[in-house]
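Worksheet: one structure, shown below.
Note that one protein chain is taken out, while the other chains of the complex remain in position.
As written, the chains take the letters A, B, C, D and E, and residue 1 is the first residue of each chain.
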Amino acid sequence: MATVEEVLRLDRVQTGILGLDEFLEGGFVRGSTTLLSGRSGSGKTIFGLQFLCHGITKCDEPGIFVSLETRPKELRREALRFGWDLKALEQDRKLILIDAASNKAGLATSEKFALKRGFDIATLAEAIYEAIQSITAQRVVIDSLSGLSIRYSEPSDVRNAVFTISSLLSELGVTSILIGETNNPLAQSKAGVEQFLTQGLIVLNLAEDETGLTRDLLIWKMLQTSHSLKRHKFKIDDSGISLV
Amino acid sequence: MATVEEVLRLDRVQTGILGLDEFLEGGFVRGSTTLLSGRSGSGKTIFGLQFLCHGITKCDEPGIFVSLETRPKELRREALRFGWDLKALEQDRKLILIDAASNKAGLATSEKFALKRGFDIATLAEAIYEAIQSITAQRVVIDSLSGLSIRYSEPSDVRNAVFTISSLLSELGVTSILIGETNNPLAQSKAGVEQFLTQGLIVLNLAEDETGLTRDLLIWKMLQTSHSLKRHKFKIDDSGISLV
Amino acid sequence: MATVEEVLRLDRVQTGILGLDEFLEGGFVRGSTTLLSGRSGSGKTIFGLQFLCHGITKCDEPGIFVSLETRPKELRREALRFGWDLKALEQDRKLILIDAASNKAGLATSEKFALKRGFDIATLAEAIYEAIQSITAQRVVIDSLSGLSIRYSEPSDVRNAVFTISSLLSELGVTSILIGETNNPLAQSKAGVEQFLTQGLIVLNLAEDETGLTRDLLIWKMLQTSHSLKRHKFKIDDSGISLV
Amino acid sequence: MATVEEVLRLDRVQTGILGLDEFLEGGFVRGSTTLLSGRSGSGKTIFGLQFLCHGITKCDEPGIFVSLETRPKELRREALRFGWDLKALEQDRKLILIDAASNKAGLATSEKFALKRGFDIATLAEAIYEAIQSITAQRVVIDSLSGLSIRYSEPSDVRNAVFTISSLLSELGVTSILIGETNNPLAQSKAGVEQFLTQGLIVLNLAEDETGLTRDLLIWKMLQTSHSLKRHKFKIDDSGISLV
Amino acid sequence: MATVEEVLRLDRVQTGILGLDEFLEGGFVRGSTTLLSGRSGSGKTIFGLQFLCHGITKCDEPGIFVSLETRPKELRREALRFGWDLKALEQDRKLILIDAASNKAGLATSEKFALKRGFDIATLAEAIYEAIQSITAQRVVIDSLSGLSIRYSEPSDVRNAVFTISSLLSELGVTSILIGETNNPLAQSKAGVEQFLTQGLIVLNLAEDETGLTRDLLIWKMLQTSHSLKRHKFKIDDSGISLV
Partner (left out) sequence: MATVEEVLRLDRVQTGILGLDEFLEGGFVRGSTTLLSGRSGSGKTIFGLQFLCHGITKCDEPGIFVSLETRPKELRREALRFGWDLKALEQDRKLILIDAASNKAGLATSEKFALKRGFDIATLAEAIYEAIQSITAQRVVIDSLSGLSIRYSEPSDVRNAVFTISSLLSELGVTSILIGETNNPLAQSKAGVEQFLTQGLIVLNLAEDETGLTRDLLIWKMLQTSHSLKRHKFKIDDSGISLV
């Protein structure tokens, strides 16, 4: 059993987002699951990729990216824009991209790790489990919850699916980001229930004002962490996301 | 039969939240049930744990925590952050954690007190009843109502479930907190009916403004109590929640 | 047939709320039904109890309280806080509490007047009728409409139920308050139809502002009465509700 | 066939509301149907009674009042408050009250003109037709549309019912007011379709502001009439409604 | 095939609304269909009648008015108010009123052109087709879309009906106005889809402000036209609608 001292000396996982860790007592709690929520264009996928690539290259923590609606080819191109060479990381067996998108679109895939059309939560869980085992992964990103075949009209379905995945990831000891979409700028999540089932909640805001769009993030929740409540403006440039 | 004098000399139960009792004529009314409502990240679970730990360590009132969506292991870690050693309290038979989360997630549990997947309100009630008996508990926290298998699309279902639990707890003489989620910052509760069925209603606000997030609480209702109507700002630090 | 003069010399029923009668030409119209609507914590039950206790002790008008979601024991305790000894009034056969709450919660009740689980509007009407006859009651409070097994998703069901009860009470010549819940601070009632079926409508507001909560009431409708249209602030203290 | 000149020399029907006719080119167009819409307490029933009583006593135009949710006894009492002695007008065969309320409430009625529970639009139309014939009525008020057994969840049902009644009344050459309820202060009507099917639309506003409630009316539509677009404040006193 | 020059020298159809054509490069595009949307009382029917009468008397373009909810008799009376003698135009075979209202209301009609109760889109289309042929009509007004038996709860039904009618009218080469209702002052149309299926969209606003109601129109869309984006106030007087 963990003693108080052991627990308080919590192992933190660097987020890789420049400037963010200092507002999280050093990063995510190892083994926790965080919901990363935002509108289209807010930077959720970039955040997820940056979290994994930083983990691999700076912390020697292999990672898994489950892509539910972007095909790996596109993802690799997008990542290269920021200098993250996913293909190289995959060849080094530091990264696994699970392609759950191609088959869903009815397209062929030559990816090594791919899920068939119509997979269920249990199959996804198994695939993640195996991928984690095969490269001793310590980080997982699922992009996005909406790509799962969850009926969003039934909040209880969303609740069950998120709870199951979140519990599994927590059990496996990996530190994870679940990406969620939200359409309403005032909402914390799409179905309004996901955020209650993860240990952390970060919302990326992309807000319309008179002159255009502005970016900032809010840390709504991070268990075991005395986190910032400030609105943190951020930018996306060639090196990815960094707080300004 | 209680005389007027006896009743007016109401036994108050300290909430354990620093600075709150003075706005409640000394605390919760013994035997009452309070709905504690708020958005994700607002501090509801911490409030509940603090209420129980304070009760055990300062008032010698054993307590029960029913965890519907957080596994005991995580809860114990979260509590330790504030210096509350749940494990020790459990070993002293002052606290019982009822694990209603693990089985629901399809995970094994080694907890002594656990509910099986798909339990109903009656089973939950029985488990609470037995736990109360076994350690003569005087405080109960249920975290959260949303974790019950209530169809929130049917307010009458929520009404029945909350009414049944609330009446039972009241009958057993324990002082209880029912934790509720709310997604809409202007709503008192999720289904809009829960708050009419408990004797008290406290809402923890986590509101977005231009510079970030702010925390405060409002006491909307507390029967038999001339309570404050003020907006009370509070902070969460190493010792838990305290009014500022 | 009533002459104009007789009708204009309307018998008024004191509300018992300090300061309110002067804004109602002396009180409620004898034989009328008023919907009393408000959010949780707004003071609806206290208003109802005060109306009955004042009637009994100051006007010698016995009363009936139908409690649909609070058990009589709790109600008696709550009333004592304001110095209203319900038990004594019941023993004097001036007051009858109809317990429609205990059985619904699956709890035993030793109350003399109790309704079984699953009662319908007709049974409720009959119970009220008999209680009125037995003590020649002149005032009735039903707390609350939401406790009836009305499907609030069907406004026509609410309409029928409220219309039936309201007509019956009017026929029996008693002056009544129907308590209604409302969740939306801008709405007059829960289903949006109840207020059209009663002769009066008073809304108790409990509104959130920057510094906390404020209380006031508005008289939206009172037939045969030239009523105030002002917003009346009120307070709840040891003597109950009084306008300030 | 009417010539242009005849039509332009339109016969106007005085509304009886003090100060209103001058904003309507003299009153309602003879033979037209007007929807009178408003929230609970806004004065709709008083407006309707005043329209009929004024017609009978000042213009020698007999009238019909169809009461769908207020029993005739109450209506007569309410009218007397303003000095309108309905009973006397009925005995003079100048007014007929059709009681469509009592049977619906399951109460006996001794009214001469009464509709049975569960009547349909056709039966109502027939009853109105006969009443009109029997006293050569020239004015009709239906209070209210919501009392008809229309499924308001189906706007097409409302549309059909209102269209049928409105066309019949127009065919019979009487000038009519259909009273409608609205819950939303910004809406023109309850289902959002009624106002498109009548020749006129007047909304009685009862609005909440910081100091209380205010009354005014807006004439949204009045065919064949160059009507005012101003917001007209009005008061309700011993003589009924008058513009201020 | 039309050359660029021919097409750019577009034939414009005068709207007949005083002051409007200059903001539309001379009027509607010949052969186009425009959705005219607005709340009750906003002047949609007057706009439609003025468009037809102007076409007949000033441009020698016969017209068809399909009345779905106003009976021809009323329409003729309303038109006379503005000096438009529909009866005379009909006798000159310059105008056809299709009465699709009377039978729907269960009333007899002596109109020459009438549709039976329960007609479908195809029957309506055929009736319009024949009327156009019989007087070589060049303008059509359908008042209103809501009068069609479309289930507005199903946007795809509305889409299909509007698309079919709009395409037919376009195919027949007539210039048309489809009148639509909207209840929400911020919406472009009732179902939110109609406006995407016509070549033009004009919204007549009737807005509530502190002093009463104001009228203006906005041209949201007019294909092949460099139209005004200004808010144009207008008035309705004895000569109909004119921009101010």
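We adopt the following convention: a residue touches a chain if its C-beta (ideal position, glycine included) is under 8 Å from a C-beta of that chain, and two chains touch if they have at least 3 such contacts.
What you see is a predicted model; the values in this text were computed from it and never measured.
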Chains on display which the left-out chain touches in the complete complex: A, E
Residue among E:A127, E:L178, E:L197 or E:I236 that touches the chain left out of view: E:L197
Interface with the unshown chain - residue positions in subunit A: 39-41, 69, 71, 74, 77-78, 80-81, 83, 85, 87, 101-102, 104-107, 144, 146, 149, 151-153, 181, 183, 185, 206, 208, 210-215, 236-238
Residues belonging to subunit E that touch the chain removed from view: 1-2, 4, 7-8, 155-156, 159, 163-164, 166-168, 170-171, 186-188, 192-193, 195-197, 199, 201, 218, 220-221, 223-224, 226, 228-231
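We adopt the following convention: only the chains that are shown with their structure count from here on.
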Length of the shortest touching-chain route, subunit C through to subunit E: 2
Numbering shared by both copies at the subunit E-subunit D contact, with half separating same from different: different
Fitting subunit C to subunit D on CA atoms, where both chains share a sequence, rotation angle to nearest 5 degrees: 60
Inter-centroid spacing, subunit D versus subunit B (mean Cα positions, whole Å): 53
Shared-contact residues (touching 2 or more other chains) in subunit B: none
Graph class of chain-chain contacts, one of line, ring, star, complete, other: line
